[in-house]
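Here the complex is missing one protein chain, while the rest keep their positions.
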Amino acid sequence: MNWHTIFFLIGAFAACAAAVGMVFSRNMTRMAMLLVGSLGSVALLFFLAGADFVGALQLMVYVGGTLVLIIFGVMMTASGARGGLAARCMNGMLATLAGSSLLLLLLIVSGVLCPMNIDSAYCEAPVGCGGCERGDFGEGGDSAANSTNGTAVASTVDAETRAAQLVAAKRESMRENSEKPFPPTSGALGSALAGVRTDTLAGVDHEHCDAADETCHHTPGTGYMLPFEIVSVHLVVVLLAAAYLARAKKVRAEKQSTTV
Amino acid sequence: MKTWFVELVPPGWQWVMETIWAVVIAVIVIAIALLSVAIFNWLERKIAGRTQDRLGPHRVGGRFGWLQSPADGIKLLCKEDLVPTEADPILFRLAPYLGLTAAFTVFFVVPFADGWAAQQVNSAAFMALAILGMDVFGTVLAGLSSGSKYSLLGGMRAAAQMVSYEVPLGMCVVIPVMCFGTMDLNVIGEAQSGWFWHWGIFANPFMFVTFFVFLVCATAGCNRAPFDMAEAESELVAGFMTEYSGFRWAAFFMGEYTSMVVICGLGSILFLGGWNGPIPWTEWVWLSEHVHPALGWIGNCCGAIGFLAKIYILIAIMMWARWSLPRLRVDQVMTMCLKYCFPITAAMFLGAMLWMAAFPG
Amino acid sequence: MAQELKTIELPIHTDEMMINMGPQHPSTHGVLRLVLRTDGEVVVDMDPVMGYLHRCAEKIGETVSPHQFVPYTDRLDYLSAMNMNLGFSLAVEKLCGVEVSERTRHIRVMVCELNRIASHLIAAGCYGLDLGSFTPLMYCIREREKILNLFEAVCGARMTCSYIMPGGIRYGDLPDGWVERCEQFVEEFLAVVPDLHHALTSNEILVRRGANIGVLSPEMAVAYGCTGPVLRGSGVAWDLRRHGEPIYTKMYDDYRFEIAASVGGSYPKDHVYPAIPPHAVLGDSWHRFYVRMIEAFQSALIIQQGLQKYKKSEPVISEPMKIITKIPEGDAYVETEAPKGQMGFYVVGDGTNILKRSRIRSSSFCNLSVFREISKGCMIGDIPSILGSIDIVLGEVDR
Partner (left out) sequence: MKFADIAEMVRNRLPKAAVSVVSDAVDPWIETTSGSLVALCQFLRDEEPLRFDMLHLVSAVDEWTPLKPPKKNPKTGEILAPGDDPNRPDPGFTVVYHMSSLANQHTLVVKVRVPRWQNAKGPKNDTNLPALPSVSGIWPAANWHEREVYDLSGVTFTDHPDLRRILCADDWVGHPLRKDYAEPKAYHGIEH
């Protein structure tokens, strides 16, 4: 039991509780805020896992997306910020069906994919990729930076890979600095989300890697593109639902006004 | 220093010392932020006063009326704390602290000097931006939960504005990140050491333009005049804050200033060299880690003061703009973002990329 | 009647919202209440509700003598009390057939024009304030303060002057040194005008907030009885100081000034005023504001002339009528060019010293009546812009 575990438990519990609360809440504002709480707690879990980039991404994309959801929700439903929302039974069943099938798909995909090997992600992978180097970082520019300098000739530069290189250049000093909770993962994760697994690229120094799953190394192209997309589809579904909700409401209101 | 502090006790008890260390760091950071809020409260009034051909606060006491801020704080604490019956009681109470927390949280990734960040994070620039984006939730929540239509409109405006301005603001951050090749704010700051022409703003012409777009977007992102749509006191009374009073109102106030400090800090690290002075005088007088860690510490102190000075100057510019310019209309704010800021940053992004390809190193 | 009221509320669609702006609101210039029906940020319809400051001025006018009613006129447009006093005094003078001396006329012209400047300064400053620019207001207030000091010197009161009375002015001739102080003020004010133009008239954001907003066509302006800068902002060169009743125009006969209105697409060219921005349309908020700025400038020039004429005039001051002075039977109506528009007083006498009826035609009231028409389809943020450019005072609207 240490602080890390405590925070993990807090974060995990908050994420689950907020998610459940959101599903059973009838108040739109509270639903939105519980959604934010749930997604924010997941971001906290990412931070705890050392994935600072993904954590920030989680905040930026999903929490920001919720903001859009709120705008749509309030502006389109016009039931007021505090109006109650009640789903009909049929809708609830459909929602459960769609949600659970997407969850299932996500679970399957994440089961198939091999976990990211943080250590191997930066072993020597970027060296072959090329890139231009801003020679010196003051004291940071040590041997690793110099070695990349020598090999670098390229006309087009992928910004993400470049960043990964530069961080890798400071890898030595960071490794030594045990106070750092966040190892450099941004570049590798970014590449992985875009479909490139740097930790499984050819040229990885396998001695440093655990090589737990051999299949990973044989399929270097499969990144985290698919789960990323599945989650995106989920969001689209939510947005569609918001639009549907707004439309349904409007028809009812028109009926009312005609009777009046 | 932390290692030394933690190793004062036997290994089994080191988590206590780590906790203490974390709390101390947090308290220092929050103290700096709160002190800044008090100073900016005073500074804003003074700047407003001077802009308007009057003296500004001087009656409460203290030299140059500095007691105004504490007096204000006491007054706000003593005020009756109202929750409207129409309001959602839980969310209404939660809202101000949400915004405040988000603004304070950003501080833990901002380095005040070389290595002087509460937590050194690789993707610090991105993280700062992401957490700063959370800031608006306090505003939106306040707007939705107040049970007032002015608040609702203010909250909606804030949400729409934030969502729009995050795009050019993010682009403005991406350009220096691209130029320096890292998202680590410490590394970015370090890369700008030396003379002032090493600063990001002078790195290339595109960065120069980007800085000013950043300043505009930062002002809009903080909901400051002339982009204070969420407040818009002549249209929406006080926007999302209409129903707030006393300490909760003060919390919004603190949140606004804190996010200003943070975003100006981000700007000063990305564009204005962070803690590096315009001339590398600390090197000349051997205030460097290479000579002795203690001297490096002193040098860092000077750097932190310089960093704060840059933040203060940027914020003073924001205040100057606030007291000089009328407010834009809500659609004009959106136009400003989508028709001007965003295309300009996109062009600058492209330009900076080409520049780097043309003049590598 | 109750059903009529509900028509605002009944046909609300789900995406429309009713916003109750006022009676306590920073930019309604008092206790005006605007019931807005909005679709998002766009104002679909609105209904001004007033009467929160109704003080039964007309009813009181039936129970007191004209002399005693003058202080009540102060409280109509409390930002230009002198003009209110003048309007009422002229109406009573017209009914009684009283003439005032030349020097009294010049003093009246000067204090009224000073008050016009004061009122326009507040209007200009508050227009900026309504659009989020606080600073110019302070500069306007600074100048206005000097005017109020002059008023204080002349009658002891700063805002509610009750200086101009039926039959003349109170307290005899101007106090010593007042003329010099006034001269100094006019000089200072003329020097400040370019600053105000810089901060307000030609400020790009302010131009964008006012240009093409709340466009009032000249036909509509006349049909709704809009007067003053609102009418002139629509390009109708109508100024009662030139076109009014003889008893009023006589005061201004030998004064040179330009009517601040765009005739044939151009404003008076006697001085260099800021250029008209390309987005501005005749009759929009910006033009109404611009007319006020020019008018304030013209008023300063009138005061300069008035000071010269005052010095040359015979030192005879007309004394006000007494409380017991009998008002002849009959009725008289006089409109004067107050800063907010044409201020009319309709007085009916019945042979006693108390008026049978003192009806007030409020310029703000009439100008406000067009507000609903010109604000349809604008955004919530434009409401302060339009209201600020109409420049109402609730004391006058509600009476």
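Note that the chains take the letters A, B and C in the order they are written out, and that residue 1 is the start of every chain.
Just so we're on the same page, a contact is a pair of C-beta atoms (placed from the backbone, for glycine too) under 8 Å apart; a residue touches a chain by one contact, two chains touch by 3 or more.
Treat the numbers as computed from the prediction; the structure is a model and nothing was measured.
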item: Visible chains in contact with the missing one; value: C
item: Per the touch definition above, residue among C:210, C:320 or C:344 touching the missing chain; value: C:344
item: Options C:86, C:332, C:378 or C:392, residue touching the unrepresented chain; value: C:332
item: Candidate in contact with the missing chain, chosen from C:95, C:164 or C:321; value: C:95
item: Touching residue (missing chain; options C:75, C:142, C:158 or C:243); value: C:243
item: Residues belonging to chain C that touch the chain removed from view; value: 1-2, 4-5, 50-51, 54, 56, 58-59, 62, 94-95, 97, 220, 222-225, 236, 238, 243, 330-333, 335, 342, 344, 346, 348, 350, 356-357, 359, 361, 365-366, 369-370, 373, 398-399
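Rule of thumb we're sticking to: only the chains that are shown with their structure count from here on.
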item: Centre-most chain, if every chain is reduced to its averaged C-alpha atoms; value: B
item: Mean-CA-position distance for chain C and chain B (Å); value: 45
item: Touching two or more other chains - residues of chain A; value: 75
item: Junction residues of chain C - those touching two or more other chains; value: 17
item: Residue ranges of chain C touching chain B (in the complex, touch as defined); value: 17-20, 25-27, 41, 128-135, 138-139, 142, 203, 205-206, 208-209, 379-384
item: Chain B to chain C touching residues, read off their complex; value: 48, 51-54, 149-150, 153, 225-226, 228, 232-237, 323-332
item: For the chain A and chain B complex, residues of the former touching the latter; value: 2-3, 27, 29-30, 32-33, 36, 40, 52-53, 55-57, 59-60, 63-64, 67-68, 70-71, 74-75, 81-82, 132-135, 137-140, 155-157, 159, 162-163, 165-167, 170, 179-186
